[in-house]
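Missing here is one protein chain; the remaining ones are kept as they sit in the complex.
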Amino acid sequence: MTLKTPQQYIDDIRKMKIDLYMFGEKVENYVDHPIVRPSVNSMAMTYKLAMDPEHEDIMTAMSNLTGQKVNRFTHLHQSTDDLVKKIKMQRLLGQKTGCCFQRCVGMDAFNAVYNTTFEIDAKHGTKYHERFVEFLKYVQDNDLAVDGCMTDSRGDRSKSPGEQPDPDAYVHVVDRSKDGITVRGCKMHQTGLINSHEILVMPNNSLKDYEKEWAVSFAVPLDTPGIVFIYGRQSCDTRKLEKGSIDVGNQYFGGQEVMAIFNDVFVPWERVFMDGETDFSTMLVERFAAYHRQSYGGCKVGVGDALIGATQAIADYNGVARASHIKDKIVEMCHLNESLYSCGIACSAEGRKTASGNYLVDILLANICKQNVTRFPYEIARLAQDVAGGILVTMPSEKDFTHAQIGPMIKKYFIGKSDISAEKRQRMLRLIENLTMGTAAVGYLTESMHGAGSPQAQRIMISRLINLTHRKNLAEKLSGIQENKEVDWQ
Amino acid sequence: MTLKTPQQYIDDIRKMKIDLYMFGEKVENYVDHPIVRPSVNSMAMTYKLAMDPEHEDIMTAMSNLTGQKVNRFTHLHQSTDDLVKKIKMQRLLGQKTGCCFQRCVGMDAFNAVYNTTFEIDAKHGTKYHERFVEFLKYVQDNDLAVDGCMTDSRGDRSKSPGEQPDPDAYVHVVDRSKDGITVRGCKMHQTGLINSHEILVMPNNSLKDYEKEWAVSFAVPLDTPGIVFIYGRQSCDTRKLEKGSIDVGNQYFGGQEVMAIFNDVFVPWERVFMDGETDFSTMLVERFAAYHRQSYGGCKVGVGDALIGATQAIADYNGVARASHIKDKIVEMCHLNESLYSCGIACSAEGRKTASGNYLVDILLANICKQNVTRFPYEIARLAQDVAGGILVTMPSEKDFTHAQIGPMIKKYFIGKSDISAEKRQRMLRLIENLTMGTAAVGYLTESMHGAGSPQAQRIMISRLINLTHRKNLAEKLSGIQENKEVDWQ
Amino acid sequence: MTLKTPQQYIDDIRKMKIDLYMFGEKVENYVDHPIVRPSVNSMAMTYKLAMDPEHEDIMTAMSNLTGQKVNRFTHLHQSTDDLVKKIKMQRLLGQKTGCCFQRCVGMDAFNAVYNTTFEIDAKHGTKYHERFVEFLKYVQDNDLAVDGCMTDSRGDRSKSPGEQPDPDAYVHVVDRSKDGITVRGCKMHQTGLINSHEILVMPNNSLKDYEKEWAVSFAVPLDTPGIVFIYGRQSCDTRKLEKGSIDVGNQYFGGQEVMAIFNDVFVPWERVFMDGETDFSTMLVERFAAYHRQSYGGCKVGVGDALIGATQAIADYNGVARASHIKDKIVEMCHLNESLYSCGIACSAEGRKTASGNYLVDILLANICKQNVTRFPYEIARLAQDVAGGILVTMPSEKDFTHAQIGPMIKKYFIGKSDISAEKRQRMLRLIENLTMGTAAVGYLTESMHGAGSPQAQRIMISRLINLTHRKNLAEKLSGIQENKEVDWQ
Partner (left out) sequence: MTLKTPQQYIDDIRKMKIDLYMFGEKVENYVDHPIVRPSVNSMAMTYKLAMDPEHEDIMTAMSNLTGQKVNRFTHLHQSTDDLVKKIKMQRLLGQKTGCCFQRCVGMDAFNAVYNTTFEIDAKHGTKYHERFVEFLKYVQDNDLAVDGCMTDSRGDRSKSPGEQPDPDAYVHVVDRSKDGITVRGCKMHQTGLINSHEILVMPNNSLKDYEKEWAVSFAVPLDTPGIVFIYGRQSCDTRKLEKGSIDVGNQYFGGQEVMAIFNDVFVPWERVFMDGETDFSTMLVERFAAYHRQSYGGCKVGVGDALIGATQAIADYNGVARASHIKDKIVEMCHLNESLYSCGIACSAEGRKTASGNYLVDILLANICKQNVTRFPYEIARLAQDVAGGILVTMPSEKDFTHAQIGPMIKKYFIGKSDISAEKRQRMLRLIENLTMGTAAVGYLTESMHGAGSPQAQRIMISRLINLTHRKNLAEKLSGIQENKEVDWQ
């Protein structure tokens, strides 16, 4: 059986001994750390739903490598239908967790490394693809969570990796031996990293011929010696340390961003998937980015569903749900959210088969998708705050509500429609705060902006992929500048 | 052979003897009327491209009724792939004509009437579907252009058809005999009507039980006695009457909007596809609207391509194409245009099989698509005007440019980059004027707003189709208001 | 001397003995509480700048009541120039504090109560105005901070005060004696309330004739017996409790929102400024709202300046400030911010003298101003996050950076341009986080949405104040529907 239970997954992670720091202190049992645990839960949800018969069709797939049913997060897309189901799976997870559930990066990396290594081997006669297939079988057989690591620290942005004063600004090979390679550098903004069994590293950008040391891709277990992890702060993160279940907004689930420093980490050759092929770094980066830009058309839509639901709920609780302007704002939120979903579906449905056999999204449309994700969630969040009311940011703390003396006084003045308890309003407002300003806003807003590449990165891709010459020709024909034989009907 | 040549099509239309008025005068040979002809050419283009091997795959299909290759405009969608190809066909036509090519309404009506009559018959034991199939075989065999007619004149908008002071405000049955029915009323905003062989009439909206006379669908040839046609005016329409080929903007192609008054028109029973089944008027209207809202995610995108091309061209001619703000504006135009396309693709890819066997788009996403079409083309047009420069609206007329004395003076001052002739700039600016203010703006802007239903109609459908209760439940679980068993991993 | 030093102000507040709760605990020395102190500092800044000769012209004014120089926050506007200077003062304070500095509400209440009581007395022969003038002289002479209290808890929003199941849903008179009145109820969302010497209460909305008990305005010292205060939570509030000066974002300044419960509070007659004049509740509410909607065209612009500065700084530190898209985004931020400022200036410059002699803003334009404030700061914040980069939400904590072992590792990878320290980037990113997601976002975003009335409140006022009949007449003349004699030149 290749599907793990959520509990098995959590047990796996609990066994990891890693060098992790948070708030200036070393963290030992991070799985049960109250700041980390909600993010573990989110990842665990990717295991749980895969076992749910209701969601089996979109959560699992038949592996082309092993012939077994696998969690779709470890699957190589075999059709556009698979690409579409990926989006639906992500939307479902976003709905169920209300935050970033972290397992997409690995899935997107699998697919990009798979088809790129195939093309590297075809050109260079290397054996990366074969090695990668072995690695991926291992992942599928054991239902592993894997983090795809791409973004380097990057030093001076105006210089390429080989020109940096500090060569470590990008992860690179510092030594090679008959057993493997040794790498150094730092990967930043790593989503769900310490909730993963394995790390799959990729280069960050296009490379020049001589920058071979930076053209490196490999996988290592999370607990490989030499990696130092530092947990990233999030808005309102320490609310998770407070007692109580309300002010935290979402007591169950959360995201996770980690910085990983590779201090001369050894990687055996069977885990090296690229080493020096600078001519393929662009392909790998663009394909990974395209898959990941597609992803945002699923996951953020799911979170958007949760935020729309919260907005509808608070409107109901406040007794204003029938006001025409409220209804119209909620329609607008839905419209924007479904527009994002449409973009996620479109780049999937328009995908194509690669030389390796797996399917790649339509790269142009995936960039269109992500570009919209850098805009619409902000407007959806703004509308949610509009509907929620100012109480969103002036409400007393949970502890005040339960205080023996003042609690009843506060509650007296929090009664709106008579059948709605003060606590219901509290809980829903805190969820909206969480999604628009708190820990989940990190994923829903700022990560929507920068994850899978900042807006300008998409614009550059769009300008590269749009054929303006073709369009100019259309116009020159219609205007009569170029001869237009098309209306010569004979 | 079921595919007509464009010339055969034009010859067909030329034979029509209809009661047509324009500018207060009866028009006899309307096919060769300079105001009408460009719209005939647009429709002819749907014939021409179907014969082009390069476009065969998207322009034609195998009929499920006859087993023959037919023009896709007469096809019943047999798969989501067919729905996607429909969008691609429409984008292609929009690119080639730079305007509304008019044949979509019929295609959308075919598919909606086909699957709705199937369900009427299933419930009521009628024979509409069989009749309709016969009609459609005739259409396919003869490669006919058919206009779908839905929008009535509607009188007082606050009243339903049966409550109107004038019952003719909506097309209705005024008589029935053993041979057929007689209908009266007026259909407005009929796109490409007089460029069609046949007219397929549908009811306009939901009907109450007693409003049986208004629940009527039928087809008649264009030249059926009793129909009066009045040609609609468009911005800059009379430029087509001027000599010269420049100021008209697009000398080849144009759209067409016609008002059709049915003065007691007789329809034989074999052409009646609904007569009194008020319980199916909503289904027919919503399905037709959904197909047609999908359509806008193809055709307007194609016109957008032409406008983007014109904008790139004028930027080149003006020597400003490398300015970063110009490039960024063109990227934005492309981004918006591809966002519309994504919506068109998404509602197609997510389509589903109906009881009758043909495919229906995802209705929610089709409404999302159209809602965006009521916005983005306006912004694309605004950006085009930004890039084009003020000369767009201050340029002398074509005749001034060719005047013996002042022509050379004007041209001297119209030289920008030395290798670009004044005429090139003239032509491209006039095309942009045509698309953003002139005859083509009618189709690209105002029709994008109101065609297939005004924006509020889509918002009503969105609010109806979005399951807010489901989303509210998601939020209530995440906030802890409803019990959340999902994180109980055991 | 009527101007207090900031230290004198702080000493005043420190003397207050009030019944304050926060996080379920009673707070005694709240002035030095780390969560409260930054908000005290903001208020103190209104005192400090008034003593600075550089800002004397905009920070102070000559009192029309006492002939003395007073802090402009206690001044009655004597001209449109005074109204414009108010805006400039608020922009300055926003720039200096980067948050809400809280003293505006009192100033706006003074001016509204002043001119409304004048009109009440003129109609009803009451003496409220005289009493209020005495109160205001006392405020000016002692340079007091006063909070204007308007928003009630409001219970069921669909019912007016007199119809509520619980009459206390709106503050109202529960008893009258020869010495004064006794009031009960709750005022919510009170900005800077416990940083004030006095509280000036006003009714919340239009009242029906019989709702006399709710038509009440009065002033009491902060430490009047019977008032219970509960401190409102803000996103990231507890970062102020952490050691260190970086992660808090803005270690100096902050806003404050407090809930105040009036448990049968006694008010002597000389402090009662309205008691039962339901016919003037609308005027008082609309005028206060207008002044306060004007205010947002100053204060939020100042905070916007700080955010723009932070964005420019991080762009510089990241070495991307010369990229054309970065420059363009910063221009856009400035454009939006100055558009808000223009609205603040316009409603001020178009102000008019009231019957009482002080000046009122143009109410329509003040509503336009506030409506834009519910939109543009969100877009400015979005652009700031765009420029800042994803590191905004993934950065390790301050303590990690200073950790003996991992601190140097982290810093190594935070070096961008070589002359910029990791700490500089840290500090600037935390400030942007503070302004776009943290404690200051409460004021800059959500309060911009709801403070001084939610967006729909402004739309209702706009629709009421715009003369659509006049505009319709213009159109009917131009279209020839109404006779147009205006082109009869003779």
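Each chain gets a letter, A, B and C, in the order it is written, and its residues are counted from 1.
Heads up, the rule we're going with is that a contact is a pair of C-beta atoms (placed from the backbone, for glycine too) under 8 Å apart; a residue touches a chain by one contact, two chains touch by 3 or more.
None of these values were measured; they are calculated from a predicted model.
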**Item:** From B:D156, B:D179 or B:D264, residue that would touch the chain that is not displayed
**Value:** B:D156
**Prompt:** Which of these touches the unseen chain: B:L49, B:M188, B:V265 or B:L336?
**Reply:** B:M188
**Item:** Given B:K69, B:R233 or B:K353, the one touching the chain that is not displayed
**Value:** B:R233
**Prompt:** Looking at C:A169, C:V183, C:A306 or C:A422, which residue reaches the missing chain?
**Reply:** C:A306
**Request:** Extract the touching residues of subunit B with respect to the undisplayed chain.
**Result:** 21-25, 151, 153-158, 165-166, 168-169, 186, 188-189, 228, 230-236, 238-239, 242, 247, 257-259, 261, 263, 318-320, 323, 325, 374-375, 378-379, 382, 385-386, 389-400, 402-403, 406, 409-410, 412-418, 433, 437-438, 441-442, 445-447, 449-451, 454-456, 459
**Fill in**
Hidden partner sits against subunit C at residues 5-7, 10, 41, 44-45, 48, 80, 84, 95-98, 245-246, 249-253, 305-310, 312-313, 316, 327-328, 330-331, 334-335, 338-339, 341-350, 364-365, 368-369, 371-372, 424, 427-428, 430-431, 459, 462-463, 466, 468, 470-476, 478-481, 484, 486-487, 489-490
**Item:** Sites on subunit A contacted by the missing partner chain, in the whole complex
**Value:** 324-325, 328
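The rule is short, and it goes like this: only the chains that are shown with their structure count from here on.
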**Request:** Round to the nearest whole Å and give the separation of the Cα centres of subunit A and subunit B.
**Result:** 39
**Request:** Could you put a whole-Å number on the gap between the CA centroids of subunit B and subunit C?
**Result:** 51
**Request:** Going through subunit A residue by residue, note those that touch at least 2 other chains and give them in order.
**Result:** 459
